[in-house]
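I have placed the structure first, in the form of structure tokens, so that the comments after it can refer back to it.
With one protein chain withheld, the remaining protein chains of the complex are depicted in position.
== chain A ==
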Amino acid sequence: MAYYGGMTDSLSDLIACPKCDALHRVPDVDIGAQARCVRCGTVLMAPKDGAMTRIVMLSVTALILMVAAVFFPFLELSVQGLGRKSSVFDAVLAFSDGLMLPLSVAVAALIVVLPVFRFVALIYVFAPMALGWTPAPRAKTVFKLAESVRPWAMAEIFIIGVAVALVKVAGLAQVTLGPAFWAFVGLVIITVLKDNFMCRVTVWQTLNARSPS
């Protein structure tokens, strides 16, 4: 974009709201404060102190919890002396025969693969920057991909699904929650915290400022 050299310099003082196109002059926002779009209220900038370090730490914690959540027993069911423990891994495999295979793949993607991808991608993008290094190669592409995957990472919805399932089998059998359930709840809380530290426009501006041209 060096071709537009002079023009981009003045244009970089402006910001267009991604949701409604309203034009703003890039505001000076204090750490911890927010700038919202005057027209639609979308958060345009929300710089936070140490946000990148916190995103990296929360993502690492989330990854560890995810490993525990997937392989430890999630729920234990018992009826008349018969018991069955199942993990998230089993829930994923529940649909693995015949017609249900695509559903199995989808459930695995929504509750395990895509959340893990997001955590890894965010660590890749933010860890070098948190250390003050220049962004990793292709950091922009990876961040864009991580953002586009965001609506499809459904760990928190899965937790509500578990609650509903518990009520449904309550009459049929006795159910106990396993350690993986609590790991998963922790994972959801951390995901919400982490997403709170991220403001897309701020991230892009930082990525751009620190990238070698």
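In this section, a contact is a pair of C-beta atoms (placed from the backbone, for glycine too) under 8 Å apart; a residue touches a chain by one contact, two chains touch by 3 or more; residues count from 1.
One rule holds in what follows: contacts and distances are computed from a predicted model.
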Chain not present in the shown complex, as UniProt names it (candidates "Paraquat-inducible membrane protein A", "Spermidine/putrescine import ATP-binding protein PotA", "ABC transporter permease" or "Quinol oxidase subunit 3"): "Paraquat-inducible membrane protein A"
Which of A:22, A:120 or A:189 contacts the chain that the document leaves out: A:22
Those residues of chain A which, in the complete complex, touch the missing chain: 1, 4, 7-8, 11-12, 14-29, 33-36, 38-41, 44, 75, 77, 79-80, 82, 84, 86, 90-95, 99-100, 102-103, 106-107, 110-111, 140-141, 144, 147, 151-152, 154, 157-158, 160-165, 167-173, 175, 200-201, 204-205, 207-208
